[in-house]
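The next block holds one structure in the form of structure tokens; read it before the comments.
The complex appears here minus one protein chain, its other protein chains still in place.
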Amino acid sequence: MDTFAALSQGLMVALQPMNLLFAFVGVMLGTAVGVLPGIGPALTVALLLPITFKLDPAGSLIMFAGIYYGGMYGGSTASILLNTPGESSSIVTALEGNKMARAGRGGPALATAAIGSFVAGTIATIGLALVAPTVVDLAISFGPEDYFALMVLAFTTVSAAFGSSVTRGLTSLFIGLALGLIGIDLQSGQARLSFGVPDLLDGVEVTTLAVALFAIGETLSVVAAGARADEIIEPVKGSVFMNKEDWKRSWKPWLRGTFLGFPIGAMPAGGAEIPTFLSYALEKRLCRKPDEFGNGAIEGVAGPEAANNAAAAGVLVPLLTLGLPTSATAAIMLAGFQQYGMNPGPLLFATNPDLVWGLIASLFIANGMLLVLNLPLVGLWVRLLAIPRPWLYGGILVFATLGTLGANPSLVELGMLLVFGLLGYVLRRYDYPIAPVVVGLILGPLAEQQLRRALAISVGDPVVLFQSPVALTLYALSALALFGPLLFYVITGRKAPVGGDED
Amino acid sequence: MKHLFRGALLAAAVAAAPLGAAYAEINELKIIAPAAPGGGWDQTARSIQHVLQTDKLVQNVQVLNVPGAGGTIGLAQFVNGSKGDPNVMIVGGYVMVGAIITNKSPVNLSMVTPIARLTGEYEAIAVPANSPLKSLADLVAALKADPQKVSWAGGSAGGTDHITAGLFTKAIGVDPRKVNYIAFSGGGESLASILGGKVTVGISSLSEYDAQAKAGKLRILGVSSAARLPEAPDVPTFKESGVDVEIQNWRMIAAAPGITAEQKQALSATIDKMVKSKAWTDMLAQKGWANTYLSGEAFDAQLAKDIAATQTILKDIGLAQ
Partner (left out) sequence: MSDPRPVSTHGPDKARFVIAFALAVLSLVIGWDAWRLSGINSYSAVGPEVFPALIAAGLALLALANAVEAVREGAQDRPRDEIVPMAWVLAGLIGQIVLLAFGAGFALATGWLFAATAKGFGKGPLWGHFLAGAAMCFLIYVVFAKGLQLALPAGPLERLI
């Protein structure tokens, strides 16, 4: 088959020693910048892109792929070890990952993230090579009303992750929704809740909020607890690598995460955050030990990390087949491709097959390089946690502010970090869950924009929301997620067993 | 081996500023890109940096990103922090003109020293290939019949795309306030909605639609330039089709407020030299940017005209008071 001939040709090029070296350098640089909280792969690639300009197209593509994957993996590493998510799509990773790291299971958490990313990246890249044209037609047919239905599904399933108290969960969610209102409204150009402060016009940066709530809020909580919190962080308890049970608990979430991430990432307005939320909620439902969720369940790292990586490859589907940059990273990639003389568009596969297959091969190589480079380092990374607490937390704060300043050198941004850090402390102190705040900030504006787009196109007719079969299916799934367990209870008179109602 | 050498050189180049510039009129220059890395203004700033340094017009050029609020945050920082400093410049563009008005920004472009317009793009209106609208005349007829039934996909509200849609509608005698404008945050997302037939027309810079049009997926109805464009010779201008609208989404470079005439002269001369260099021409070709260089009084006059026209249309759309 042509595809495989082209791909193996690309792989041959990518496997040349020189190109492997470029992949290595790219992964190293990408990881170094990507670990900074607030600096996700998009910014990492943008910052490092000039370095790749001077290489030949093959070398630069490979280095570029390495930077991209390195940037993503760096974000996950920081999330797991330091609770400082580097990008919005690794926020979910921090939830369980950091709990694991604190319980001495940072090694397995990092390993499942790396291997899960590799598995998902590989499957998704194969998907990219084989089914891109089919997937893209489907993705394009999604209208604003369908996206709104997807957001509704995300809201309902994620609400399962809110913890025990509905009031507290909703309170956190609404705080997030309220924060999401800040800034210029895209549809009308009006400033909302900005009170004349120009820095607020662009709204609250998701990573700033997440880093503040997670890292700064936690630092404040721990320091306030003083002698009470004599929790000693053991960097390694048990095996530093994944044991047999970890493997058993990880492989299914990897696959499920991949199948959530790839198609949603391929949708022009899908993004990488929603699949991580869905994956987290799904794994929580299906997990045999649901009590572990919130205390460091490996499924909660494996699934979302796979989803996040698959979504990143999914983004390439509309980019390569149609030339649609559907995320910040993709937009920067587009700028990068132009440097190499390729103009992504519907004709790219026809006019520049060597470059396209070269890129896909580079992604494979970079993905593999990441694994080779990072697995041996896991043991070293987790030693970070052996640093005495005063220095560890001092370092976390230095890191958090470094990332925030690097992404946006503004003191107002630092001020926000402080204010939201205090918010995180208060929420923790009075047992309000943290994650829904971030979920509200991410999903609220998306849902609002899609709903208003749908209604504007239909000139205010709400019927449009319930016309498409896709939307109706998604609503049905949401209803199932909400009422499924209840229905099960009513019919059988038994409490729903964990899992089973969502496939 | 050659690669390795290059790699090593690269590493060195990353660590240290280029050495041994033989001649430079201005030793040091900081260019503020009032946007996040990767965007148009950032790329413009970094292209300027690249050309100025390779041609040794300036020894050391730094780019500083100050993102936010359509460039007005970077502009405010520039106006307040660089008064009289001849070694700082800012990149900006037409989007800033609109953002200053809609955001009620306390600083505006009259507070900087404009040096030159460097490059620009023209707006285009596109429909999916299977759309019943075949020409601008069809679109005009549809708008006159019921402006609300025509949904426009473009960038954020009050941006260049929205302004162009407003100007277009006003020029054919329809109330621009009735423009059913659907804002999208990214080019890809709005393009997908056009390709998927979710909206009636799309409006954005020509380069966004070019590749799709060549592949036969989109039909470009018209462009906002004065004359037909070399990259799309078959596409009529708005004016040809009887709609008197001409708009360019330009990018410029400006110097700090309060610099002396000699300092302004030196900066203008440097930029002039850069624009005429081969490196700059190559850079523009590589990025697909049109050279719309305009400097001195001609640029000042054009800028004033653009600001006045934008103010009016934003009021007409209902985005400014």
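Some observations on this one:
Letters A and B mark the chains in the order given here, with residues in each chain numbered from 1 onward.
As a convention for this text, contacts are C-beta pairs under 8 Å (C-beta built on N, C-alpha and C of every residue); 3 or more make two chains touch, one makes a residue touch a chain.
All values reported here derive from a predicted model rather than from experimental measurement.
Although one chain is not drawn, the whole complex shows that of A:Glu145, A:Glu273, A:Glu292 or A:Glu448 it is A:Glu448 that touches it. Checked against the full complex, the candidates B:Tyr94, B:Tyr181, B:Tyr209 or B:Trp289 give a single residue touching the omitted chain, namely B:Tyr181. Among the residues A:Ser165, A:Ser239, A:Thr351 or A:Thr473, only A:Ser165 touches the chain that is left out of the figure.
Where subunit A meets the omitted chain, the residues involved are 29, 32-33, 36, 47-48, 50, 163-165, 167-168, 170-171, 174-175, 177-178, 181, 185, 187-188, 190, 192-193, 216, 219-220, 223-228, 294, 388-391, 393-395, 397-398, 401-402, 405-406, 409, 411, 414-415, 417-418, 421, 426, 429-433, 444, 448, 451-452, 455-456, 458-460.
Following the convention adopted for this analysis, only the chains that are shown with their structure count from here on.
Distance between chain centres (mean CA atoms), subunit A to subunit B: 31 Å. Residue ranges on subunit A touching subunit B, taken from their complex, read 18, 21-22, 25, 42-43, 45-47, 49-51, 54-56, 59, 139-144, 184-189, 191, 198-199, 201-202, 268-269, 318-319, 322-328, 330-332, 335, 338-339, 341, 343-347, 407-410, 449, 453, 456-457, 459. Those residues of subunit B lying in contact with subunit A across their complex are 3-4, 6-7, 10, 14, 36-38, 42-43, 46, 64-69, 72-73, 76, 102-103, 105-106, 148-149, 151, 156-158, 162, 180, 182-189, 191-193, 195-196, 198-199, 210-212, 214-215, 217, 286-288, 319.
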